[in-house]
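A protein chain is absent from this complex, but the other protein chains hold their places.
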Amino acid sequence: MEITFAVLLWGVRIAFLFLLYLFLIRAFGALTRSMRTESAAERSLGTLIVERSPARTPRVGERLALRASNTMGRDAGNDIPLPDEAASARHAKLEVRDGEWWIEDLGSTNGTLVNGVRIERPERVRNGDEIAIGRVALRLER
Amino acid sequence: MKSVGSNVRSLTIAIAIAFLMTSVGVGYWTMVASADLGSDPFNPRLVSAIRDRPRGKIIEADGTVLAESVKTADGYTRRYTDRSLAQIVGYASFKYGASGIEAAYADSLVGQDPADPLSTWRARYLNEREEPGSVVLTIVSKVQKAALDALAATGKKGAIIALDPRTGAILASVSLPNYDATLVSDPATEDVAWQQVNGDQGKPLIDRARSGLYPPGSTFKTITGAAALESGVNPDTKVRVDDPWQADKSWGTYFVRSSSQAHGDYTMADAYRLSENIYFAKIGLQIGGPKIAEYASRFGIGAAPKCDIPAARGQLSNTGTLDRPTLVADTSYGQGELLVSPLQMALAVAAIGRGGIMPTPHYAQEVRDSAGNIIRTIAPGASGQVVNPATAAKIRDYLVGAVEGPGAFAFGAKIAGVHVAGKTGTAENPAGPPHGWFVGFAPAESPTVAVAVIIENAGQGGVDAAPLGGKVMQAALAR
Partner (left out) sequence: MTVLLRRGDELRLLVWVTLIAITGSVAVAATEAAGFAYSQLAIPVAFICVAVLLHVFLATRGIRGDQLLLPMAAVLTAIGLVLVQRLASSLLLQQLTWTLIAAGAFVGTILIPKDLTTLARFKWTWALLGVALLISPLLPVIGKTVNGARIWVGVGPANFEPWEAVKIMMVIFFAAYLEEYREVIARPRRIGPIPIPPAPYLLPIIVMWAIAMVVVIFERDLGASLLFLGIFLALLYLATGEAFYTLIGAVLVVVGGFVLYHTFGHVQVRVDTWLRPFAEDLRFDAGYQIVQGLFALGNGGLFGAGLGNGMPDRIPVVWSDFVFNAFAEETGFAGAIALLALYLLFVYRGMLIAVRAPTPFLQLLAGGLSFIVAFQTLVIVGGNARLIPLTGVTLPFVAYGGSSLVTNWMLVALLIRVSDITARTRGTP
């Protein structure tokens, strides 16, 4: 086996290892980039601003971060807990569908209102609309 | 209720930790344990150059081939010519690894001797392997044959080892029972042979000469006597011996027994000639346990001899110290909890013969390349001054008396025309008849051979072993 071939062969072997690590770094980079775009997209989705709240939480004026899908209700396990007696345990769900916000009542006792109107089926919520659950009022800001 | 999302996060952390621990585990095997694994005799990488390429020869100093690779239909396999050297030369099997010289000189036998780093580099990176040369052993065939014949004639298990006290070169080494290493190395027969050899009650795989451990019996008295002389004991002072003996009532039912039910006054010379246990027990207690331990250690008892193939350590006692008077007494005449190998005793007695200088043993003398040029010489030199020359001379004289004097037990080792120094030993063996020892060297004034013989379960103990020693030394003197 001549020397040049042996050296080249070792070069290929080292290149293999090197490329593996390069791939890992690139993949990790692509991952962090996509994570950033995803959460940026999420942040730009919107926030709820508390307009009226009879209980101590949430405080009036508080800005609530929104995820892609948010359950709202009296129960503490909800994404957005609203400890008001007039709210049902699982009252409503606010979620994004293809870039637009939709609110759906989950069979609550007192109903969910958008801009004062009780919703019968899932309704779109636009920037500035107000959602009322029990005695709590929240405004969507995008 | 926690959301699925947060549970996913917790699970991911647990998984990441598990991966980390696994990486540490992998790191341990690839980097920390790597050296140990690499030198494990069963690692096929060690014996990789067996099947595909011819492996180097192992030869005796006079050129006799002991091991070589022969080509068969499936590749190369090892063939061994001298069964009596099976435990020294070893075997080399792709499946079962290697032992003896085959293992210890594995690198040299594949053409990658450490004295030639370029060849190792070429082999690893360029896959270019040198034509392997050979490893030349120190064994002398005439002496080996004499040893084999002598031991085989007894029909018992045991070992004989002979070395040159000036250089430490091993001239002969026989361990019975032995086995056929060719069968163990040949892929066609290796599985059956391996089962057989491992299952054999006689344990033929063990080299009794360097790894068999036995109580030394009276041969240990050489060390006790040397220790006494250097501690100021006067060898000419007569010591009363009455059989049986105990130091005081605290010994209870334990007594030191004399081998000849002696009653009399003994000098050290008498005690050697008649191998008197009580004498040595008394002076052993006189100089004390720590002194005996110190000299035992100087003579290499309890430490593995620095040899080119691994040898056994043995022990001075179970704890390494002599903490009880009865143990001191017993150890002084060679029983107690002592365990030594024939190699260790041969080295001890060689030191006595060489004015107190102990040689370093070695089984190989040189490594040659394929053209026959010497790449490396193995000559480790002396391992140290164990006792001063005057002490050695005195003990030597006593040992000559133990062979030639009136009533000497080792009379069987006499050689016409030469002064032989030696000592028999009869090691008590709880499982059966005692083992018979003989250690000695010749010519006594300036020895060229030192020998140690052990016969397991010998009928008359050391008296049976002495003639074997004599024959081997005679053959060695004629080389």
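Labels for the chains are A and B, by order of writing; each one numbers its residues from 1.
The criterion applied here is as follows: contacts are C-beta pairs under 8 Å (C-beta built on N, C-alpha and C of every residue); 3 or more make two chains touch, one makes a residue touch a chain.
Given the structure is predicted, the values throughout are model-derived calculations rather than measurements.
Chemist: Among A:Val7, A:Ala30, A:Val60 or A:Val117, which one touches the chain that has been omitted from the display?
Modeler: Considering all chains, including the one not shown, the answer is A:Ala30.
Chemist: For the chain left off this view, which of B:Tyr96, B:Tyr266 or B:Tyr363 is in contact with it?
Modeler: Looking across B:Tyr96, B:Tyr266 or B:Tyr363, the contact with the absent chain belongs to B:Tyr96.
Chemist: Can you list, in ascending order, the chain A residues touching the missing chain?
Modeler: 1, 5, 8-10, 12-17, 19-24, 26-28, 30-31, 33-35, 37-38, 41-42, 45, 68-69, 95-100
Chemist: Touching residues of chain B against the unshown chain: what are they?
Modeler: Residues 1-2, 4-12, 15-16, 18-19, 21-23, 25-31, 33-38, 40, 42-45, 48, 95-96, 127, 194, 198 of chain B touch the chain that is not shown.
Going forward, only the chains that are shown with their structure count from here on.
Chemist: Roughly how many whole angstrom separate the Cα centroids of chain A and chain B?
Modeler: It comes to 77 Å between the two C-alpha centres.
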